[in-house]
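Here you go, one structure.
A protein chain is absent from this complex, but the other protein chains hold their places.
The block that comes next holds chain A.
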Amino acid sequence: MSLFDWFANRKKTGLVSENRHEREIADGLWTKCERCDVLTYTKDLKANQQVCPDCGHHHRIFSGDRIEQLIDTDTWKPINTQVAPEDPLRFRDRKAYADRIRDTQAKTKLTDGVQTGIGHIHGEPAALGVMDFRFMGGSMGSVVGEKLTRLIELGTHERLPVFIVCASGGARMQEGMLSLMQMAKISAALERHREAHLLYIPILTHPTTGGVTASFAMLGDIILAEPEATIGFAGRRVVEQTVREKLPDGFQTSEYLLSHGFVDKIVPRTELKQTLAQLIRLHRPMGQVAIAAKQTETARQVETVLKRSD
């Protein structure tokens, strides 16, 4: 879905409490599945990472939840949290960009559309970036570009695998050409990371479109996607207008990209963390595997000796 479609589809949510269930939905005790309408106890839905236990629908989640789901407890070290947007073009559409930034920051408690940091994934150190669709449709401006570039550069320097969870309508128009150029800047950093023989995996979530698709989303050594996410370069509506006919069902979905060879694997959210850990381990050079095994063995021996001395 492009930003365009997103704005067009955005519905106003107004809940009317007509019966007990609806009241409890309004209270947040129960959550109704967007797809199958089945009610799930909100706590259970959260425990299942916002995946409907009934139909498997992946409800939209945001950067904070994602970090919590992927990173081992107490190992997350956020970086560059002070990098904040400016208004270099003095851009004003129906609303001034400066006001849009301020209001979105207040509403989301985020500085801009991505959180970056270092943390452990099942004990494996990794650099992780998570885009946040709440922040102006996850659009990529200077801050998203700068933070992701620094994350990748840190990954190269520290020899860490890099993961980026994508969720974006594309480049941020309010920063004009500065936004477009972030595509090249991030790709440049990825080129150096790649030259260093390090692993980069983007995880495409709903929606991943426009300039993000035409840069780091498609540059993974391995590309993963969540089920049923919209992934594409041009927005569906634009494509429809171009070809002047209805597009097939499932066009620009994760499944469509998988069958066309642009995604390696569709991973349900509940299996994502273990899949990432598995992939990190599968890419560790044999020498390092031997060293790690030796370290484990030594640690075990030390422990045995310690136990004996008790």
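Assume a residue touches a chain if its C-beta (ideal position, glycine included) is under 8 Å from a C-beta of that chain, and two chains touch if they have at least 3 such contacts; residues count from 1.
The criterion applied here is as follows: contacts and distances are computed from a predicted model.
Chemist: One chain of this complex is missing from the view, so tell me which of "Cysteine desulfurase", "GMC family oxidoreductase", "Gluconate 2-dehydrogenase subunit 3 family protein" or "Acetyl-coenzyme A carboxylase carboxyl transferase subunit alpha" is its UniProt name.
Modeler: Options "Cysteine desulfurase", "GMC family oxidoreductase", "Gluconate 2-dehydrogenase subunit 3 family protein" or "Acetyl-coenzyme A carboxylase carboxyl transferase subunit alpha" considered; the missing chain's recorded name is "Acetyl-coenzyme A carboxylase carboxyl transferase subunit alpha".
Chemist: Would you indicate which residue among A:149, A:205 or A:254 is in contact with the undisplayed chain?
Modeler: A:149
Chemist: Counting contacts across the full complex, list the positions on chain A that touch the omitted chain.
Modeler: Per the touch rule, chain A residues meeting the hidden chain are 3-4, 7, 80, 82-86, 88-89, 91-94, 142-143, 145-146, 149, 171, 173-185, 187-188, 190-192, 194-195, 210-211, 213-219, 232-235, 238-239, 242-243, 247, 251-252, 260, 262.
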